[in-house]
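Excluded from the complex is one protein chain; the other protein chains are retained at their positions.
Entry: subunit A
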Amino acid sequence: MSDPGHPVDLSALAADDPNPHAGDPTVNTTATVTTRTPEAIQAGRIDPVERPRAVLGCTDVSVYYGDFRAVNEVTMDIGVHEITALIGPSGCGKSTVLRSLNRMNDLIPGTRVTGTISYHGQDIYAKDVDPIEVRRRIGMVFQKPNPFPKSIYDNVAYGPKVTGMKTSNMDDVVEESLRGAALWDEVKDKLKQSAYGLSGGQQQRLCIARTIAVKPEVILMDEPCSALDPIATARIEDLMMELKKDYTIVIVTHNMQQAARVADRTAFFTAEAAEGNGDRTGHLVEFDLTSKIFSNPGDNRTEDYISGRFG
């Protein structure tokens, strides 16, 4: 975070320049998207062609809640301008991994992360890294739409205001963000009305607009459609396909069809009981191109899960 006071428009940068960080020595430009599990390498399932630059990289990431190890040794890279889906049965730690990507799990007392999570090569859990700055670059959309009890306008303007973004005209930022979230036409005449008057799907798109208003580079989505009906879900999915032109998206979903529809890559997690005390610890089974995961998975557990035999 060389310039913490001025959140740069990383998304626009990345959209224009295929390799914007070429001159930046702190950025690991050689990082690639791989499933670096030994089995995957042995089985030769790493696609040798599709290797876009990694925005986020997890290396041997384990997350503990107190003494309980929720997730064990996850290694995966999140590719730029891709949608990465995390799927798996309940309690497999996919949400835990997602929340560790922007340090939202810092808010749960007793949480500890081991291993390395790097953002363009910088360890986001390093001592001198400000979690607030991490969350400005890596935004989050939650399971239940959670607009602030304020007007639609104020919901969108909140992020730019608190992060001290230099904006010549807040009205433009609000309009741009609402257009970006495909909500502008529905709300342009009632910007001053309470966000609570919107439908669930509109509220969730407002939450997305609010997130993109601070111009993050990555958007984390924790089951963003699980509280929505199929029509609202379809609109969010369309929106995600639009957003990935400018942003990198990581989505946790319980809906395998959703992962198959939108995700470029899919990571399958599962939980297995430890031998000693029976605590169920989540781990990454397989991470690959979505087409591969859903047509020709490399692990029997993945195949059982996506074909509905468990989970």
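Note that a contact is a pair of C-beta atoms (placed from the backbone, for glycine too) under 8 Å apart; a residue touches a chain by one contact, two chains touch by 3 or more; residues count from 1.
The rule is simple: contacts and distances are computed from a predicted model.
A.B. asks: Which protein name, taken from UniProt, belongs to the chain you can't see among "Acyl carrier protein", "NADH-quinone oxidoreductase subunit D", "Phosphate transport system permease protein PstA" or "Electron transfer flavoprotein subunit beta/FixA family protein"?
C.D. replies: "Phosphate transport system permease protein PstA"
A.B. asks: Among the options A:V162, A:M241 or A:A273, which residue touches the chain absent from this view?
C.D. replies: Spelled out, the listed residue whose C-beta touches the missing chain is A:V162.
A.B. asks: Determine which one of A:P109, A:P230, A:G278 or A:G308 touches the chain that has been left out.
C.D. replies: Considering the complete complex, A:P109 is the one touching the chain left out.
A.B. asks: Tell me, which residues in subunit A touch the chain that this view leaves out?
C.D. replies: With respect to the unshown chain, the touching residues of subunit A are 7, 102, 104, 107, 109, 132-133, 135-136, 139-140, 142, 144, 146-149, 158-159, 162-163, 194, 196, 207, 210-211, 214.
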